[in-house]
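Below is a slice of the complex: some chains, not all, each in place.
In this document, chain identifiers A and B correspond to the written order of the chains, with residue numbering beginning at 1 in each.
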Amino acid sequence: MKLIVSVVQDKDSNRLSTALVENDYRATKLASTGGFLRAGNTTFLIGVEDEQVSDVLDIIKENCESREQLVAPVSPMGGNADSYVPYPVEVQVGGATVFVLDVDQFEQF
Amino acid sequence: MKLIVSVVQDKDSNRLSTALVENDYRATKLASTGGFLRAGNTTFLIGVEDEQVSDVLDIIKENCESREQLVAPVSPMGGNADSYVPYPVEVQVGGATVFVLDVDQFEQF
């Protein structure tokens, strides 16, 4: 038995939840911030059999992998025109940090 | 040293906290959702000596074990009378999912 601890962006959290449920994996979600990823992320705890680890890692990768995304320009607020970028810019979104831990003992009551 | 990670329903969370304190165990609680149990659960982190694991598992089982409970009928809101059940129904409540992890090193500062 392994416990997969995965930190993903809030943006990808619902999609990952849905994909895990569709594949019969059960996850507990903890609201988290900062650190491995930019502020606003979710920490998933997923308990799986040893032979399911690579399947779950594939699901996390498919749904959360870091990618570039075009972001439309936003009009500057409060006259801070210096930092205004008048064209869409590519930003990095998504990404997942995953720790797989060995489980000594697993119980369900 | 072991770290016990236990996901329990919010409903049983206070009772488990009290029972752990009464037995001199200290737990950290994290608000969590979904997954192992229906929405609204609490993840307990409990650090214990190896020989205390079975005692803590007993306490979790006694306070959180899955059981059936009679729920009184609720009058339908908004006229959704189709799904109205006019007699008490048994629902499954409680339940705990527990992972015991080995601790490499433990420190208190």
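Things to note:
Just so we're on the same page, contacts are C-beta pairs under 8 Å (C-beta built on N, C-alpha and C of every residue); 3 or more make two chains touch, one makes a residue touch a chain.
Since the model is a prediction, treat every value here as computed from it, not as a measurement.
Counting every copy of the one repeated chain, the full complex in this structure comes to 3, with 2 of them shown.
Rule of thumb we're sticking to: only the chains that are shown with their structure count from here on.
Of all the residues in chain A, the ones that touch chain B in their complex are 1, 3, 17, 26-31, 45-47, 101-109. Considering their complex, residues 2, 5, 7, 30-37, 41, 43, 53, 57, 60-61, 64-66, 95-102 of chain B touch chain A.
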